[in-house]
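Each remark here refers to the structure printed beneath this line.
Heads up, one of the protein chains got dropped from this complex, but the rest are sitting where they should.
On to chain A.
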Amino acid sequence: MSKGRVRFLRTPNHHGYSVKFSPFDPNLIAAATGQNFGLSGGGKLITADLGLPGDSVLCCFDWKDALFDLTWSEQNPHNIVTASGDGSLHFWDITKPQAPLMVYQEHLKEAYSLDWSQTRDHQLFISASWDTTLKLWDPNRRKSIVTMTGHEANVYQCAWSPHLSGCVASVSGDGTLRMWNTTKESGPSMTIHAVDGEALSCDWCKYNQNIIATAGTDARILGWDLRQPRHPVFVLTGHGYPVRRVKFSPFNETQLASVSYDFTTRLWDHSVPSPCLEVMESHTEFVYGLDFSNHQESVMADCAWDQTIGIYNMNNRTLPLNQPL
């Protein structure tokens, strides 16, 4: 079934937690990794250029604790923010690998997720942490602007809405999906009990401002329409184990991808009767990171605890496998 081509980049001795394409350069990709599966040791931010042969690694940036997530700046092609197990966030210039330009240390526990604002009206980013809070940051300021409390357990992911300015969604170990209005420092504006268990990931539909997907430890992906949050508008089953991350396609309104502890990466289309389009079983350990390329249709990346980053081209067009000289 799968006609896609895969290419692997290795991240030796480091286990990948998150991978993201650059919003500026179609060939540039970055991964946040940790040693020892992120349980101990340090972490590395790895940038790679897919136009280069082999592992394509451009540069590595080290931190003394594992890195759990990263986000590219939407403003400057050289900037990345990373989140680490010691609760700190770091602002990097990828041309200056010696040390981050700024470190934001406020979270009391592991910082687990980051997202840069997807609307053009401000250049801020959000961080989510296991200390149950989310924080809004202006990258130029060392202190956070707003802290959003309300979750009752670890927050696993936060995501800006690409349509509604100031709107952020987050999911947490308390099983809920919450919406926040960052312009008001108050509690969540909406809470949906999304998962029986822990909600691990959420992502907004890029074409419909009311639709958001969540995924969790119950191994299902649920789609919600915020106008009537009582029950989900679609349910995707198929993964055998908790779904670690879900992402909507930037090119297709109804397509999304997911990665899971069952070692697979899946592509779905929730508008067709048999929604699971592809199952890619290219990894030998938990798959943790996932991203779509905004530049090339059907190109995706994932990263897994088998120390590799997988780049997929879901079209028939061949993504060449590297051939050693």
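Everything that follows uses one rule, which is that a residue touches a chain if its C-beta (ideal position, glycine included) is under 8 Å from a C-beta of that chain, and two chains touch if they have at least 3 such contacts; residues count from 1.
The rule is simple: contacts and distances are computed from a predicted model.
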With one chain of the assembly withheld, which option in "Symplekin", "Peroxisomal targeting signal 1 receptor-like", "Sorting nexin-6" or "L-lactate dehydrogenase" matches that chain's UniProt protein name?
"Peroxisomal targeting signal 1 receptor-like"
Just name the one of A:L58, A:M190 or A:V233 that touches the chain not displayed here.
A:L58
Which chain A residues would touch the chain omitted from the figure, given the whole complex?
1-6, 8, 12-14, 35-42, 49, 51-62, 64-65, 85-86, 97-98, 103, 109-110, 130, 154, 156, 173, 175, 196-198, 200, 217-219, 240-242, 244, 261-263, 280-282, 284-286, 305-306, 308, 318, 320-325
